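So, chain A:
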Amino acid sequence: GGGGGSSSNDAFAAHLKDRGPITYVQGKVNDNATHEVIARWNAEHPDEKVTLKEQTAAADQQHDDLVRNFDAKNADYDVVSVDLVWTAEFAAKGYLQPLKGDLAIDTNGLLDSAVKGAQYNGTQYAAPMTSDGGMLYYRSDLVKTPPKTWDELFADCAIAKQAHIDCYAGQFNKYEGLTVNASEAINGAGGSIVGTDGKTPTVDSPEATKGLEVLAKAYQDGDIPKQAITYQEEEGRQSFESGKLLFLRNWPYVYSLASGEASSKVKGKFDVAPLPGFDGVGASTLGGHNAAISAYSDHKATAIDFLKYLESEEAQSLFLGKGSLAPIRTEVYKDPALVKKYPYLPTLLTSIENAVPRPITPFYQAVTKAVQDNAYAAIKGDKTSAQAVKDMAAAIKAASSGQ
Partner candidate 1 sequence: MARVTFTGTQRWYPGTDSPAVPGIDLEIEDGEFMVLVGPSGCGKSTTLRMLAGLEEVNAGTIHIGDRDVSAMAPKDRDIAMVFQSYALYPHMTVAENMGFALKMAKVGKEERERRVKEAAAMLSLTEYLDRKPKALSGGQRQRVAMGRAIVRKPQVFCMDEPLSNLDAKMRVQTRTDIAKLQRELGVTTVYVTHDQVEAMTMGDRVAVMKDGVIQQCDTPLALYDKPANLFVAGFIGSPQMNLLEGIAVNGQVTVGGYPIPVDPVAAKRMDGAVVVGVRPENWRLVGAGEGLPVTVNVIEELGADAFVYGTCEAQGTPHDIIVRAHGRDATSKGDVLHVTTDPAHVHVFDKETGVRLSA
Partner candidate 2 sequence: MTTTSRWRSARTYLGVALIVVWGLAPFYWMVVTAFRDLQFTFDPTPWPTHVTLDNFRTVFDTSRNHFGRSLLNSVFIGGVVTAIGLVVGVFTAYAMARLRFPGKNAILAVILAASMFPGVALVTPLFQLFRNIGWYGSYQAMIIPDISFVLPLTIYTLTAFFREMPWELEEAARIDGATKRQAFTKIMLPLAAPGVVTTAILAFIAAWNEFLIASQLSNDKSQPVTVAIASFNGTQPHVEPYTAVMAAGTVVTIPLILMVLAFQRRIVDGLTAGGVKG
């Protein structure tokens, strides 16, 4: 596949001042906010209308679709919604228009971690749009004070035993969720996965080993139940809602379901807390999406305006209010009306403020596979955590050298 030139893309200089209708591409829309946001924009900009192009629901397919279209220099994709973890890859391939000069955006008042997540090599390539962070769901009827550290958490497993339920689960199936959970454990122990250059593996460290070992040991001890090795978000939620799980690491979406659904047996019996760490609050992995302008867009002036609109308080409030999507503006988290509606907001803010992005690297696909494969093996006990991080490092190194 073709990419940019050695340091930039000829297309970066084209159509900077052009205006006109644009297309906004995003994965399958499953919130009630996006349509509203676009409708409002269109009402005010009748000559620069935004058309929504929905991709399929599967993230992998969204990624592949974007690559394919960028690669074909498709001018139909003007603004794209980019998963946080793809930003570096796309930037490095020259697909994304750097947001500088006329196209620069104002990052004041935005969550710092979210802004960083949209940068690559010190350049802003995208505008943060929505965020996300993990939280610890716990059974407030069984556990009075939520654990702050892993040690506390596993100590509470005794309660689970008494209640004949499982203790802790996250997302340990071999998929992207495992990268999230493993990174949280590693980051929480002070480790990291790749260096700031996005290439050099830094994961082969005692800290990373220590982090990973927490999960491995818990799995072997049964504090993480055997079946949790197959859990994605949903299985964990089902288990928690049916009252079979004491602690669950999951995203904010669970909150309203567990407190609202008829099938939920834990209504009013649970609460959320920041993720545990080693000595204090742990490090959540940052989720969310950025909005970026395609280097091949014919109407970049309109595109940047639309990007700015997406960051506006109006749009952000809509995202949270109508779509339950975590905003990237700090002040929105403090809106009392919204806090009433979403009681978990303060916890989420803490979580996101403490969040570490997943590795920012153009080789994200290879890195995440390296993490997943080895973390999975470590948790299952097929290899030691030390060996696992060593292998992770080697695999990341191989990937970043073009293999």
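The set was built so that all candidates are chains of the complex that A comes from, given by their letters.
Quick note on the criterion: contacts are C-beta pairs under 8 Å (C-beta built on N, C-alpha and C of every residue); 3 or more make two chains touch, one makes a residue touch a chain; residues count from 1.
Please read these numbers as outputs of a predicted model, since none were measured by experiment.
Asker: Which candidate touches chain A in this complex: 1 or 2?
Answerer: Result for chain A: touching candidate is 2.
Asker: For chain A, which residues are in contact with candidate 2 within the complex?
Answerer: Per the touch definition, chain A meets candidate 2 at residues 1, 28-31, 53-58, 61, 64-65, 68, 71-72, 74, 232-234, 237-238, 242, 251, 253, 256-257, 261-264, 324.
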